[in-house]
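Every protein chain except one is present and positioned as in the full complex.
And now, chain A:
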Amino acid sequence: MAALSTQPHSHGAVVPVASRAEHFTSYDVDAFEVPGGREEIWRFTPLKRLAGLHSGAAATGSAAVEVNAPEGVTVETVGRDDDRLGKAGVPGDRVAAQAYSSFSDATIVTLPGDAKSEPATVTVTGPGAGAVAYGHIQVKASQFAEGTVILDFRGSGAYAENVEFLVADGAHLTVIAIHDWADDAVHVSQHHMKLGRDATLRHTVVTLGGDVVRVTPVVQYAGRGGDAELFGLYFADAGQHQEHRPFIDHAQPNCRSNVVYKGALQGDGAHAVWIGDVLIRVAAEGTETFELNRNLILTDGARADSVPNLEIETGEIEGAGHASATGRFDDEQLFYLQARGIPEEQARRLVVRGFFQELIAKIAVPEVRERLEAAIEAELEAVGA
C-alpha cells in the first residue's frame, strides 16, 4: 500500500543464513532438541507461554473435532496407525513432531473426485483452560475435485496439531482456517500442503483470538503446474502473539505461488511475526512466485516483525519477488476522509477495512466473509478506534 509510510522493522536478509533446504524435519519428537528460544525458528516465539508444547507436555485432554460435511464429502475418524496419514509432509519443528507422536486419532475429510462439493466445516474446540491436547486432521481433494473446507478453531487450552492437505492432480481446493480462540488459548500448528500436477490450492489463514497462535503452512509440489495462493489476515490485540511462517518449497518446474499476509495490530504487547520463506530449487524451472506481508500498527506498544526470505537456486524462473512493509496509521488518509465530513471514528474504520479489503474480497464463502467483517468491526470497537 503506497500510502503506508515504511518504517524500520526487522527486515531480514533476502538470503537466509542457513538454506531452507537444510531445514531439519522428522516425525519423531525425540529427534528434535527441546528449544531454548535462541534457535532461528523459535527466536520470536514466547516459549514460556507455550504450556510445555515444546518441552514434552503430555496430553491431559482432547480437542473435539466436529465435521459438517455436505453430500458426497466423506468423513472418517481413524487411528494413528492408519497408513494414509503423514503423506503431505514431515513435521518441521519439535511441537509439530510432538503432535505427530502424541495424537490418538485423526480425522480424514475427503472431497470426491471429478465433482464440485459444497463447503465443509471442521470445527475444532480446544481441550479447555489449563488442558493440553494434540490432534491430526487430513483433508484430501481427490482428482479433479473442487470444493472448500473451513477449519474453525474455538475454545480454550493448549493445542498442537498437524493438518494435511492433499490436493490431487487437477483438483481445486479452497481452505479457510479461522483461529477464533478464547483469550487463554495456545495453538501451534503446521499445515502440510501437497499439490499434484495442475492442482490449485487457495489457503487462507485468519487469526483473531488466542494468547499465542503459531501457524506454519508449508507447500510442496508433487508435479508440474501446481498453483498455490496463501493468504493471511490477522488482528493482534494487547498481549497477543500471532506468528505465521509460510514456506513454499518449489522443487517442480512451472509451478506458481503467491503469498499475501496482512495484519493489523493494536494495544500494548500486541506482537505479530511473519516469516515468509520461498525456496526455488534447481529443478524448479519456470517458477513464478511472489510474497508480501503488510502490517498496520494502530496504536503504540504493538510490534510487528516481518522477514521475507527468497532463495533461488536456478536462473530459469518466470519471476520472483517479495515485499514487506510495516506502517503506522496514515494520517493523510484520515484527513482526506474527515475533510469530506466523515467522523474520525468512521474514517479509521474505513481505512482499516480498506487495508484488509483485497483479502476479504477473495473469500468466496459469504458467511465467512461476513463473519470476518464483523470480527474486524468488533476489534476496532474494542479499542475505540
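Keep in mind that, in the parts below, a residue touches a chain if its C-beta (ideal position, glycine included) is under 8 Å from a C-beta of that chain, and two chains touch if they have at least 3 such contacts; residues count from 1.
Criterion: contacts and distances are computed from a predicted model.
Of the candidates "1,2-phenylacetyl-CoA epoxidase subunit PaaD", "Iron-regulated ABC transporter ATPase subunit SufC", "Sarcosine oxidase subunit beta" or "Acyl-CoA dehydrogenase", the chain left out of this view carries the UniProt protein name "Iron-regulated ABC transporter ATPase subunit SufC".
Within the full complex, the residue among A:177, A:255, A:351 or A:372 touching the omitted chain is A:351. Here one chain is not drawn; of A:307, A:337 or A:380, the residue touching it is A:337. Mapped onto chain A, the interface with the missing chain covers residues 1-3, 331-333, 335-344, 346-347, 350-351, 353-358.
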